[in-house]
Structure formats: structure tokens, C-alpha cells
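Notes for the one structure printed next.
One protein chain is absent from this view; the other protein chains keep their places.
Which chain is which? They are A, B and C, in the order written, and residues in each are numbered from 1.
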Amino acid sequence: MSKPKVILAFSGGLDTSFCVKYLSEERGMEVHSALVDTGGFSPEELKAIEAKAYALGVSSHVTLDVVDAYYQDCIRFLVYGNVLKNNTYPLSVSAERVFQATAVAKYAEKLGAKAIAHGSTGAGNDQVRFDVVFRILAPECEVITPIRDLQLSREAEIDFLKSKGVVQEWHKAAYSINKGLWGTSVGGKETLTSDGYLPEDAWPTQLTKSTPERISLEFEQGELVGINGKKSSSKVAAIRELTEIASAFAIGRDIHVGDTIIGIKGRVGFEAPAPLIIIKAHHSLEKHILTKHQLYWKQNIGDMYGTLLHEGQFLEPVMRNFETFLADTQSNVTGTVHVQLNPYQFHILGIESKYDLMSSVFGAYGEMNKAWSGDDVRGFSKIVSNQTMIHRKVNEK
Amino acid sequence: MSKPKVILAFSGGLDTSFCVKYLSEERGMEVHSALVDTGGFSPEELKAIEAKAYALGVSSHVTLDVVDAYYQDCIRFLVYGNVLKNNTYPLSVSAERVFQATAVAKYAEKLGAKAIAHGSTGAGNDQVRFDVVFRILAPECEVITPIRDLQLSREAEIDFLKSKGVVQEWHKAAYSINKGLWGTSVGGKETLTSDGYLPEDAWPTQLTKSTPERISLEFEQGELVGINGKKSSSKVAAIRELTEIASAFAIGRDIHVGDTIIGIKGRVGFEAPAPLIIIKAHHSLEKHILTKHQLYWKQNIGDMYGTLLHEGQFLEPVMRNFETFLADTQSNVTGTVHVQLNPYQFHILGIESKYDLMSSVFGAYGEMNKAWSGDDVRGFSKIVSNQTMIHRKVNEK
Amino acid sequence: MSKPKVILAFSGGLDTSFCVKYLSEERGMEVHSALVDTGGFSPEELKAIEAKAYALGVSSHVTLDVVDAYYQDCIRFLVYGNVLKNNTYPLSVSAERVFQATAVAKYAEKLGAKAIAHGSTGAGNDQVRFDVVFRILAPECEVITPIRDLQLSREAEIDFLKSKGVVQEWHKAAYSINKGLWGTSVGGKETLTSDGYLPEDAWPTQLTKSTPERISLEFEQGELVGINGKKSSSKVAAIRELTEIASAFAIGRDIHVGDTIIGIKGRVGFEAPAPLIIIKAHHSLEKHILTKHQLYWKQNIGDMYGTLLHEGQFLEPVMRNFETFLADTQSNVTGTVHVQLNPYQFHILGIESKYDLMSSVFGAYGEMNKAWSGDDVRGFSKIVSNQTMIHRKVNEK
Partner (left out) sequence: MSKPKVILAFSGGLDTSFCVKYLSEERGMEVHSALVDTGGFSPEELKAIEAKAYALGVSSHVTLDVVDAYYQDCIRFLVYGNVLKNNTYPLSVSAERVFQATAVAKYAEKLGAKAIAHGSTGAGNDQVRFDVVFRILAPECEVITPIRDLQLSREAEIDFLKSKGVVQEWHKAAYSINKGLWGTSVGGKETLTSDGYLPEDAWPTQLTKSTPERISLEFEQGELVGINGKKSSSKVAAIRELTEIASAFAIGRDIHVGDTIIGIKGRVGFEAPAPLIIIKAHHSLEKHILTKHQLYWKQNIGDMYGTLLHEGQFLEPVMRNFETFLADTQSNVTGTVHVQLNPYQFHILGIESKYDLMSSVFGAYGEMNKAWSGDDVRGFSKIVSNQTMIHRKVNEK
């Protein structure tokens, strides 16, 4: 009888290395490892991880590149919606997990595997995000989570691996780092408590430029398509280019304090120069182009899009409705945004767009207009205060 | 027969100086000027304005100090609600106008005046804010707006004043500046178009410190009560102290792009170091202390509180309901927030609070918890994905 | 020199008859009358109104039939959004006005008229709805509102018409009735005060059936397409058929209490059998087919769609975004709804749909399920109560 196949979401770290050996040797399974690339790995890193997997004895290893789908099916909506969780965090990691899980579920179906394993621990958001996607896309698969279930210490995992002949230096990094197209998260030490900021050297990217620069970002229908007058080869490429430019200024660092899906509070550092600049630039453009009603409702829906995404509910049907709404608001969000980059900080200088409603044709703010009179405004003021005026009179009696 | 009394909201500038002469000499009214102080004037400035008023021939002049009411009845709710219009602007000017108009309306009642005059032009928000408050609080008073109605040019106003014997150097500032307890607005030149940032010397406050500093802010039930371990003499004093500390770093500058009440887009620069730091610090504290449902609903209500305030609807009864809601959420928002001040920029370092829900007792984010098991989370994940799972199955058929 | 052309929105009543004579004889204009049909007129009525217009001396008269556009561009979204203003009123009149004004504005453009007249009074919603649409679609046209501006009494209007040779019996109906595809409004007497219901004979449609009937309504992607198993010739026809069936039971009467756009409260009776049955039936179908997140957000957006429509803001760009969202939610809202009709009342019996999520495959409510265990629910309950549990512990200290 053949061994049961299991697809393991593999990262090359201690936890998922443990899983390879545990699944194959303790559970008697045929382990097929898969690394899902959401934009955070160099070709060298991918090769090294593949080598590790085979060294641990997997039956097969595959790298699933989902960067384009990740941009097309999610990141662009995060931009349309100006999504910053708690007004701070671009949801760098939350969004990735869903695409990783989806790729793994599809791969399991392709390989005919009836089991999926992931190395999540039992205290964070990722376990839920993985579980939920697998439950929906692969409800017939068993989901195995050795790290969560066995609750082994780091040392116990290393000992187990040693006992299986895997002798390796398992470097315990001071900070746990997760990198993807939409930002890098940095957790550990200071972020484990409520007080304390990450020290300078904990940030993966360091300040290398100190002379301020001005850049211009070109948007078409809500998407970044070029920088400094040069069209990028793709929208993903535009994000990568902006990341490189802005990283030199160490822009986009902060600490996110949030509610985990399981109800506890958590803190995590992140650096996300491109997401923060793109969202702020995009929002500035929208402030000029959209009406106040559009801005209000986009914010409500964008926030909820972010919240459900954060909570692993990307597959909820309402998310497709939100995406349709958000995309529909972007038809005119086209123009150029000028941005000033300074060390550790940036600000928006201004925008140019042929859809700009701040048009001098109709009278500028603070100057006398041409399309209405003082009497019109006087009438307006009277009518908009009617109900409160009546309320006051009636309640004064 | 005695002349009809008019209360003039007076600032000492060209427009309201014109109004004094126009109302008294062209309209034959007894002009009583009132300057409402919302925290932006020094004693010397107040004296100078008073002297100007009498020199122009007012029958009486008064300074109405509403700083405490402004804080107590409005600013603290802006803090409770973390109100930043369009995620940027602390509504520095919007809020003031309502308190100025209210003080003038009450003063008119006290003096038995049946007319009120303000110097607003016909293109901005302030005319509506003044009109609306007067309509509600003094519906029996005529509201006279000479500048809006006559639409005179600056030169015509100066000529008129000359013809009435008022010869003075009317300095045309490059930027129009409005200062109050909750921030300073700076409009002109660059802000009149969609593109362009204010030059360094346009900002009223200049950078004077370059060595980073760490400060701590003490909050009690949502209000800033002390800085660096020292209790302030009052909550208003705390804001003034923080303004002084942070101004040296030129923190809190930005440009707000917004929708005016009358439907056109406008841009205005502002510097508001204390409001921005207080709101971001307060929000950080709340992220640790309040539940996710509280944070979500506070944000919705805080945003609408800001929007209605911006639109001159402070007196709408729902605003009192919002204030009650916001205040009710603050009972535990007590603790200390550590903030790092850098030139042009600040960030939150962390918080301390005995109400912090990020308590190590129940398992920290990313570490194994103590009050639930991996199986509990597995069950949770199953149940929260039920509906989407069923939806998928049903719609796959 | 030729007389200036004016397009008059004409209904054949006293007010707009006055307008014909006033505009032509007092203002020297060439009056082109237009009646916009939103589904409330019989061919005979249309002919009679046309005859009246010519008798009054209009230069031309036209009937603009907008029923299909009204359904396609508005009513179907009111159904998708289950829009009942204040949980009561299907916005029968509000929606019509926008389509009437739009048709008039386009007709003015076609005829090259630079003036538009409507007969609204100065106290209701309709004046604003007409003004707003004309301002947006025909900003270059003068909008003339003789009734609002002259504030003549009924008698004065009749006298004026007499003086111009128009002698006619102007019957003063006890109630003002407005009929359209989406319902009939009935205002007067009792509705002018806060207390009192319309008497039986004030309702245009009387009870003629007392034996209960069961009908079935067929929906496809959110739209009513057939009744009792028979496909209607069009969606407009389906509404007309249901109106006829349900009118016999005098279903769909109520009194709406609402806020007018100008801030006063108003009451109006209405009978709208088809809209009320369609909306309740459609909503029932959705409760079975959509997820709870979809239902929640649809309700928020549907409500706001109704509110902006009511306030004459149909042309606001956000309305198009709302429509896109609402339409996107309807892809599966297909099925049959069974309805019981009783005298004065109806209720939903149940639904059938292949998209029904109340599927017996996954365990019915109240019976043990098959896709999860009691332990899963126990885990779920633990995790969803985590934050409140922690909050309680922390705040108990």
C-alpha cells in the first residue's frame, strides 16, 4: 500500500523542517513540500530552500509563484481602498497568507493529496488564515498542524531532528522576519510587550540616503503604473521599483498594534515603504477627484475589506462585492502625485489630474466663486439649519 | 431714535475693519465689536486689536475668552474620537468657528442686539458655519455679511476706509494664517492650486531642535493630563505645553485637501503638533485598552462627529449623543504613552496601562497561550468558515 | 425678435395651468409643455392632458414616456437594495421626480430652450429634486418656479386664469394623489397633522376580494420576471400584473413619516402593493441565498441609496458605485417566493432556490450537523469570547 500524500507549506525554518521529518517518519506520510512565493524571496533563497527540502527527504518540492495573482486579486484592492489597518498597517502579512494557502490547496488537489500540513503555532493569526482557506477550498483534506498540536519547545524540535540525523545549526534570530511584495514584518523582543520600539539595527533595511528627493508617481485608474515619468514594465515591477527608491530613506517603518483573530492583542513592527507611499499618494489623488460621498463610502468599505482580509475571510462572497465596488470608483483616479522623500519620512507635495475637481473654473476655495452668489449660500445655510432650529424651538417650549 | 445695535465678530484685519465703518457710516448702526479668543492670541495681540476697534469708532469692544469651553465641549471629544478629517487634518479651524459664533450669539442676546455681522467671504466654509449657528441660536437676529454681499476688491475696501479717514498700512500677507489652541492653518499661494507644498519659511513655526527627544504623555480617561511625569495645571495647559515642546521639532505640518461645505475642493496647510501627537498617542493607548468592536464603532462615530463639526452642524442633537457615546468609551483609557520626537516627525514608542489587554497572563501573540488549546482554534476556524464553505458547495452544484 | 422658449413640466392641474398663462402672457415666453409619464397615466388621461395644454395655448405639448428607463435605471436597484425609507415607504414619488426632471432637461436641450419651469411650491421636496437635476444637467438654463416665487393662493390663481379667459371648474380634491409605476401617494387632511389615519374612502384602491390567495413570484438575479409560473412580457409588466392582483386585497397601504430635504417633518399616505410585496419577497429570498456579511452591507448601502435618492441626489457619482455594488450581489438571487394575500395584509410562505444556503446537506438548524462536532463549537465559543474574557479579567484587577 502506498503512503498517504501530504502537502506541506514549507519555509525552510526549524518548524517546517521538523514537520517534514515528523510527517514522514512518525506519521508515515509521503511529504511534498511547497514554498509559495508572494514576492519576498530572491532566486538564490528559493534555490537554498529547495535544497534544504530535498536534504530533509521530501518526495518532491515545488516553488509556487503567486506574485501576479497576489497583486491582481488583492493588493490593487488594498490600494483602491487605501487600506491601513488601524490607520497604520498595510496588512503586509495578512494578505499573503491567504494566497499561500490558496496555492497550497490547489496544489494538493493537483497532486491528489488528501492531507495538508502547515507549521503555524497555536497563538497567532496565521493558523486561522490557513485553516479557514483549507476548510473552504479543500474541505475533504485533513489539515495537520504538528507545531500547534505537539507544542514542543524549540529545543525538543532540534533534538527530534538530531535523532533523525538532521544536524544543523538552527540559528535563533532575535527577530522573526517575514518579507513579501507588500512589506516586511519584524517581530520579537520589544514587540512582545506593550512598551518599546525596535532598535535601529533590528530593521532589515537601513538608511543609506540623506539628501531629500522628489519623485512623481503616475496612477491610472487607481493603480501605480510608473515612476518619475517612466512607465514600469508591470504593476508589480512599479511596486518593486518604489520599494528600492524609498528603502534608501528608511521610510515606512512603524509598529502595528492590533487585535488578533483569536481575541488577544498583538504588536508587530513592519517596514513597508512602497505600500505607505502608494496608499497616501493614491488617497491624495482621490481627495481631488472623488466626491465626498464617494470618499466616505470607500473608506467604510475599504476598512471592512481590510478587516475581513486580516481575519482570514478573503473568500467570503461579500469580498467580491467590495472589490467590484472599489474598482468601480477608480475609473477617473488617474493622474500624477508628487512626493518628497526625506530620511525616515515622506510627504505629498501635490497632484496633477485632468479629473481634479479643484478646478479654477468654478471658483477656488477662499476666493469668490462664479457659479453662485452670497445669497445662494445664505439660503443654503438657512435650509441646512432648519431642523436643528426647529428642534431647538420645540424643545425650548 | 436710537441707532440699531449690531454685534460684529471682529479680528482687526482689513475685512472686519471695513465692516466697522460700513455698518456705522453706511448703515447707521451702533457697532459693538467682539473678538472671540479660542487660544490663538497673546495678551499683547488682544490689546492691539481692542485699540484698533476703538480707533475705528466702535461703541464698545469686548474680548470673549472661550478657550475652556472650546476644550471642554469640543476638543476633548475630538481626542476621544481620534478625529483627523480625511485621515490628516485635526479640524483646527472648523471647530473654532462654532465657538466663536456661539459666543457672539450669546453676546448679542446679552446686549439686546437684533443684528450680527461677520466678515466672511462668499467662497469658504466659515460663512456657513457662522450663518448656521446664528440661525439656530439667534434666529430673530438679522445676519449682515458685507464682504460676501458687496464683493469688493481689497483695493476698494482700502479706498472706502481712506474715504472715511482710516489711513493705515494694510499689509497683504503672502499667507493667511489662523491660530488657535488646536492648531494653526496656513493658506495662500501654493495651496490655491492642487500642486505645490508650502515653502519652509511659510510655516509660522520653525525647526529649532535637531536632537531627538523622548517624552511621555499621561492620559486619564482619554484626556491628556500631564507630560514627562508632571501633571499640568489644566488640560488646556497640557496642550499648550506639548505645543511648545513639539513645535521646536517642526512636527505636525501637512496639507489638508478637503471638501468644503459648499461643494468645492480646497487645500490648506496647517501646523498642529500637539493635536497630531495627542491623537496618535491616544489612539495607541486605545488600541491596547479597547476591544476591536469598540475601536471599530468609535472610528465610525468619531469620523461622523468630525464631518458634522466641519460642516457647521455642531448644534445638531445627534452630536450630543455622539459625545455621550465617545465619553462612555473612555472610562479605562488611562495610561502613559511614550513618544519619540525627531525633526519634522514623531513616532509612538509604546504604552503602559493597567487596563492594557495585551496582558501576558493570557498568552502573548506568537507564543503559545494558556487559556485555550490548538483544538479550540481548530474548532473556531471550522465554525467561522462554515458559511463560506456551504456557499461554495451550494454554488458549485 | 422671437420669444424665448421655456419648457414647462406640465401636469394639467391648477398650478401648472397657471404657469402656462403666466409664462406666456406675463413673461412673454413661448411655452412648450411636457408631461413625463412614469407609469401612472392611462392613454385617456394622457390625451386629456394634451388637450388641456393646447387649450391653454402652449406652442407644443409632448408626452415623454420614461417608464422603461425608470425601471432599468432606478426601480430595480430599489429592489436589489430592499429600499424602504424609514422601514416603511418604497420611495414611490421621490424616485419619479428625478426621472421627470431628467426627461425635461434633455427635452430642453433638444429644443434649444434656455429656460425650464416647474410648478413646485416652496414647502416640499419636489422643488429641490427638480432644481438639483436642472442645475446639474442644464446649468445654463434659467429655472422658473412661478408658484414658489409668487406664493399665490388657489383663489388668486383661478382669478388670474379667469382674467386670461380660462374658465373652468377647478375641483379642489380633498386629497392630493400622485400615481406612478412604483406606487401612489395620498396626501391631505389627516396627513397634514401628526395624528389621524386616512379614512377608507380616501384610498384610491378599494378592497374587492376577501378570499385569501396564494401566489408565487419568480425572481431571476434579483428581478421579478414572472408570477404564478407564467413569465411576464417584461419586468415592468410583471410589476403592473402584481399591482392588479394585490390591489384587490387593498394590500400595501401605510403612512410614511419622514424628513423632508428642507428639514421639516412630513407625513404622507401611500398605497404600493407591488413594491411592498416585491421587496419583502426579494428580501426573503436573499436571506436564504446571501451570506450574513452580504446582507449587512447590502442593507447599509441600500438605505443610503434610498436616502440620497429621496434627497434628490440621484446624479451623485457614488450612486453609480452603489448600483454596481448592489447589482453585483444579485448574481444568485434567483428562485421562487410563495406569498399569501389576505385582505389588507400579506405574508411570505417560503422560498425555493437552488442557491438556498439552508441546505439539508450540512445539517439543519436545530438538528445535529454533519460537518463539525460539538467540540468544534466548544472551541469556537471559547475563542470568540476570548477578548471579553480577557477584558473582564484585566478590568477586575
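Following the convention adopted for this analysis, a contact is a pair of C-beta atoms (placed from the backbone, for glycine too) under 8 Å apart; a residue touches a chain by one contact, two chains touch by 3 or more.
If you're wondering where the values come from, they're calculated on a predicted model, not measured in any experiment.
Every shown chain touched by the omitted chain in the complete complex is listed here: A, B, C.
Checked against the full complex, the one of A:R267, A:K292 or A:H338 touching the unshown chain is A:K292. Of the listed positions A:N87, A:T193, A:T324 or A:N386, the one in contact with the omitted chain in the full complex is A:N386. The chain not displayed touches subunit A at residues 291-292, 332, 354-357, 359, 361-362, 371-373, 375-380, 382-384, 386-391, 393-395, 397.
What subunit C contributes to its contact with the hidden chain is residues 86-87, 121-124, 127-128, 131-132, 135-137, 139, 143, 145, 148-149, 151, 176, 187, 190, 192-197, 253-255, 257-260, 262, 264-268, 283-284, 287-288, 291-292, 295-296, 299-300, 303, 307, 312-313, 315-317, 338, 340, 342, 344-345, 347-353, 356-358, 360, 362-369, 372-375, 377-378, 380-382, 384-385, 387-389, 391-393. Panel shows subunit B; residues 139, 259, 262-264, 290-291, 293-294, 297, 300-301, 304, 308, 313, 316-318, 320-322, 324-325, 328-329, 371, 383-387, 389-390 of it touch the chain omitted from the view.
Keep this in mind: only the chains that are shown with their structure count from here on.
Here the CA centre of subunit A is 42 Å from the CA centre of subunit C. In this assembly, the C-alpha centroid of subunit B lies 40 Å from the C-alpha centroid of subunit C.
Between the Cα centres of subunit A and subunit B there is a gap of 33 Å.
For subunit C, the set of residues touching two or more other chains reads 291, 371, 383-384, 386-387, 389-390.
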